[in-house]
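To start, I am sharing the structure in question, which I have written as structure tokens.
For this view, one protein chain was removed and the others were kept in their places.
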Amino acid sequence: MSALLAIIGPALHVLATQLPPQAPQGRNIVGAQVAIGSLFSLHILIAGLVSGAGELGPAIEFLGYMRQRRTYDRLAHGLGRFITLYFSVSSTIAILLITVLLVGFWGHFWTTIVTIGFWPLLIEAWTFVLQVSLAYLWYYTWEPLRSFKGVHMAIGGLLAIASFLQVYMIDVIASYMLTPTNPQNPIRLALNPTSYPLTVHRTIGNLAYIGFAFGGFCAIRYLRAKTAEDKRFYDWAGSFGLLWGVSMTLLQPVVGYSYAKEIQLHAYGSWYKMMFGTLSPVFLWQITLLGIMFLTATIYFARRLRTDGARGAGLLRAMSVGMVLTTLLAAQPYHLGLTYDAVAAAGLNRPFWEGGLINPLGSMIPWKVLALMFYTLIAIAAVVWYLRGLPGVVWGTARRGEQRILVLMAVLTMAMIVTMGFIRENGRGPFLISGEMTIQGQQNVQTAQPTPAPQSSP
Amino acid sequence: MVRRLGAAYNWFDERTAIRSLLRKGLYEAVPVRGAWFYTLGSATLVLILLQLITGIFLTLLYVPSVTEAWASLNYLKAHDAFGSIVRGIHLWSAYILLFVIGLHMVRTFFSGSYKRPRELNWVTGVGLFLLVLVMAITGAFLPWDQAAYWTAVVVTNVPSYTPVIGPFLRALWRGGDFVGPITLSRSFGIHVWLIPAILFPLIGAHLALLRKHGEFGSYINYRGAYRSREGVDVPPAPVQRPIEPPYPAVPTDELWAAPLETEDFYPHQTFKDGVISAALVVLVFILAVAIGAPLEAIADPSTTSYTPVPEWFFLPLDELLVLVPQQLIPLVLVLPAGGVLLLLALPFIDRGPERNPFERPAVMVPGAFAVLFVVILTLLGSGRLFNL
Partner (left out) sequence: MAHRDPRRLSRRQFAVLGTQLAGAVVAVLLGIPIVGFLISPLFRREQVVWREVGDIARVPDAEPTKFDVSFPQQAWTQVDIKAAVYVVKRNGNTRVFSNVCSHMQCPVRWETTLGQFLCPCHGGLYDMDGTNVGGPPPKPLPQFVHRIDGTTLFVQNRFTEEI
């Protein structure tokens, strides 16, 4: 989260044992939630990119070395530049989050989570320091170490490891808040029921996100490019970004489904809220959005191949039709009301042809599972067919339409990330830490503590 | 003395042609660069031989019967330290064997060694992989402790979801409706006779084909490898990539006919093979002594407290069993079966002459997907089991 945390972390840990059990509470809970929610969204939108770039950049550099392609090197260098520029933005927000909002509004929560997650947070903070040092080192030694590519790629490898570790450590905390385990045992804590699914889901997600993001960025640069060389580069990089993003995203349905299963087994309330409760419309939107993302990508593949008359464009268009049908299946709502309980309370939990408000085609099992499977299979087929067609593509000839699709894709991805963050953070409600600490009281449910006497308003 | 030995050798050679056989086997020209990667095949062979030897000696004590199997191994565990080490070596070399086979397959896939004329090397290799898997599965049934019994129950139940003939297949394997004495006898027979009787001739075929076509190595051993080194990624015209003058515009099979730099298999490659294999055997021995082969309580179908945990190499399949919902259970059969068919078909799908893995993304990327899915399922499965 921040370098600051590395320094104040131990101090906070000491403080946590000294502080009174009730931290001063913010009075405007809703306002605090809105503030923290929007800041967290902004933070994750930038931090996800930085983290993804820290992992993908070195990988692209390695690929470029193996293939001896200068464009890969240029792209990796660009990602390095992005990290050096945006690291500070991300960390500024993170510091703001911790020092002002978390400590200020959610003091009791913060002291508790620092006590529970002392080691993960400490490692996280120091990997952050490591990451920022390595990122600058990696970027600024690019030219000096040109003749020592092996050394430079080793620095990149360390950067990727640091980036991954950082995400893993913060995911330990985040997953613990949903599915708490015995916090005394650091291994139980690090391997709590949702920590694997969340870490895999987020790591792959960050990797996909940076691909879509630089795809969109390169599309804009392509449209403004003056020289033929730049046009070639940005056309290729945009395609590469999208291809990479889709390749990563198509792994996500399996991981996400498994994640949901773990939530069902270990945090049933949250799962119910997501599937049948107030969050079910958001969840439905999320699964639909995933289909729209795959569809958009397939259309880009088909169009990009057709522009240069490369083989495979026709089949890719057929795949995009399949993707439309799958998305339509995935978008079926199960209960035609806000929540299932509302429908059931009205006595309308019958299929709609019997006058009820239930649409059996929208059930998770088996229809949404089938839709997720088809997403994955069609996306794999699309990626493979696009790769088969690529030798026939001449870079630098793309039309505006394709570049617009790339920009759209980046926007859709951001919408996806915000949606997922919204579901994740609201799924726990009314708890901050599932079953242990509520948002309102910020106090442990299991070990009952006296509620603080209401203060007279100033 | 030496002359007498030489004469005896000549006498023997005249009757068996041993000299030319050895020469063919030992003085084969193999690629020099990257040769440490090419030790995985021989490591696999050594580990399989380890299985054969320890397996033979385990049958000197083991009794394949539901009342005696567990008791005989329990006796081994309690009263026979060296026998326990033999069993430990059998188990741990099996685990490491499965892992090394996986690496060997990935290496072969990556280097494109399965291409013409080596398609059948790959096909026999896939066959060997499947046979070793069957060995691992049936071997896991034999101790008849809780872990073995429940593995047998779950694994033999999976084929019952085959459409139409499912229950028949399950009953065929179990020798009845439920896992019992006949299941154990059948698994034992399959494990010690049926599969080895196919496995070892197939290993012979695999090695004969290897010698017939020679070790391929990988693209770095060929002239074509340097083709893209100065490459510019902008093609002047569609389809054709820019190729530096000394090399053919389109890579052909001829380009990959003979490695650039070779040395004798014996002793240069055998040295590397020996180092890796010996290291693995030492590792197996350490694990066999330090951890050994576990033996849980005797099989008890009436348990309501035991939590069956699959063998680690079943984890991806087990995770599929968790994820696939009730209406779609046959998928658990379809997905692995489709994977196996794709593996067998690989050399007939990917027929282009290009061997450089970085220049044939249309094959490497789906391959990477397959590996990633297996790794992800394993990760998710282990996380789930840890939190049971």
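Here the chain labels run A and B in written order, and each chain numbers its own residues starting at 1.
As a working rule, contacts are C-beta pairs under 8 Å (C-beta built on N, C-alpha and C of every residue); 3 or more make two chains touch, one makes a residue touch a chain.
From a predicted model like this one, the values you see are computed outputs, not experimental measurements.
Student: Of B:123, B:137, B:158 or B:315, which sits in contact with the chain we cannot see?
Tutor: Answering carefully, the residue with contact to the hidden chain is B:158.
Student: Could you tell which one of B:145, B:215, B:273 or B:318 touches the chain left off the display?
Tutor: Of the listed residues, the one touching the omitted chain is B:318.
Student: Touching the absent chain in the whole complex: find that residue among B:106, B:329, B:344 or B:372.
Tutor: For the chain that is not drawn, the touching residue is B:329.
Student: Out of A:77, A:108, A:202 or A:261, point to the residue that touches the absent chain in the complete complex.
Tutor: Only one listed residue reaches the unshown chain, and that is A:261.
Student: Using the document's contact rule, name the residues of chain B that touch the chain not shown here.
Tutor: 65-67, 150, 153-154, 157-158, 167-168, 171-172, 175-178, 180-182, 300-308, 318, 321-322, 324-327, 329, 388
Definition applied: only the chains that are shown with their structure count from here on.
Student: For chain A and chain B, let me know how many angstrom lie between their CA-based centres, rounded off.
Tutor: 36
Student: In their complex, what parts of chain A are in touch with chain B?
Tutor: Checking each residue of chain A against chain B gives 63, 66-71, 181, 191-193, 195-197, 200, 232, 236, 247, 250-251, 254-255, 257-258, 261-262, 266, 308-310, 365-366, 369-370, 380, 383-384, 387-388, 390-396.
Student: Using the touch definition from the top, list the residues of chain B that touch chain A in their complex.
Tutor: Touch residues, chain B against chain A: 228-235, 237-239, 241, 319, 322-328, 358-359, 361-362, 365-366, 369, 372-373, 376-377, 379-380, 382-384, 386-387.
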